[in-house]
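Shown here: the complex without one of its protein chains, the others still in place.
Right, subunit A next:
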């Protein structure tokens, strides 16, 4: 794995990860997002519907939350999760928790972490964690980490303990990694913890950077955990401690405005759970991100904006996350006879073939196709946003893109 930077502006990086995969056949453009999956499947999608997407991320993210319960099966299968899930041509990044799933606290110990599958809690020691990785055979995986400081409003002592534990887990993981034939060629990403304590963040980053890791995972910066201002401060401090030649993955952050800010702070990779959350609340991403100066797309962007201020904040959504200003709620009555595509000019399968009125109908009747079509659109829109973000970095127009994306905010 080799990181090549085309353009660096202060902390902000535009680059590419090369020579990925066992035979070095893959590459990944940065900044980018990972392909979000549960049990190796992009929610609601089959191979056919997934293949309608044009800008699919080269790296698929899987989590132990959805895979730990299948350890025995994967061990017997022997060929790793990629073949088990029929994914074939992709790289696998394995992280601990599903950022879109409810998060549980109070179960982490000195020696173990817990994940939650369909059958409940599964507790993992480092040895068990590594046995799971051996069965999963990812290309990259995060080391075992104590990320429990994310919601507890932890004391400084607890934060310090989390950093210590995470470093000690990392050392154990690294030593087992070397002994595991099945993980040859795979990379461990070290996890930076430290909650909102600047000194602990810096210590965590500095110590992790001393280890032979392939990259870094920044944990505990979730949307709900802190303001963007604080997040940026902490990230910048962390990044000062990290080497330039290794990728930085940020967990738990997915809103476009936060992504833009964090890219400026030096983040390379994000998780892809946000489009899934939007889908689950019956919404479609509709924010504008096109900087293309050609008149056709300017016109279409103009249309998108007109619609956004109409949103009523009183809309009640049956999902835990609140609707963000980057999406429209298709359950709203006003879409029942709206025969426009979700986003005018969008080239996704859903927008090319279906109209808002149909999606409204599917949502009102609880039909499964609603999730399929919304997931296709939201994924395409989100990946398109990252594409545009990379383009803006290349042409030095990040500010213009920020303006455009934030323009639609209520």
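Quick note on the criterion: a residue touches a chain if its C-beta (ideal position, glycine included) is under 8 Å from a C-beta of that chain, and two chains touch if they have at least 3 such contacts; residues count from 1.
By our rule, contacts and distances are computed from a predicted model.
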Name per UniProt, for the chain absent here [options: "Queuine tRNA-ribosyltransferase catalytic subunit 1", "Iron-sulfur cluster assembly protein", "E2 ubiquitin-conjugating enzyme" or "Ubiquinone biosynthesis protein"]: "Queuine tRNA-ribosyltransferase catalytic subunit 1"
Candidate in contact with the missing chain, chosen from A:39, A:58, A:236 or A:344: A:39
From A:354, A:377 or A:402, residue that would touch the chain that is not displayed: A:354
Absent-chain interface as seen on subunit A, which is shown: 38-49, 66, 69-70, 72-73, 76-77, 84-86, 117-119, 336-337, 339, 349, 353-355, 357-358, 360-362, 364-365, 367-369, 371-373
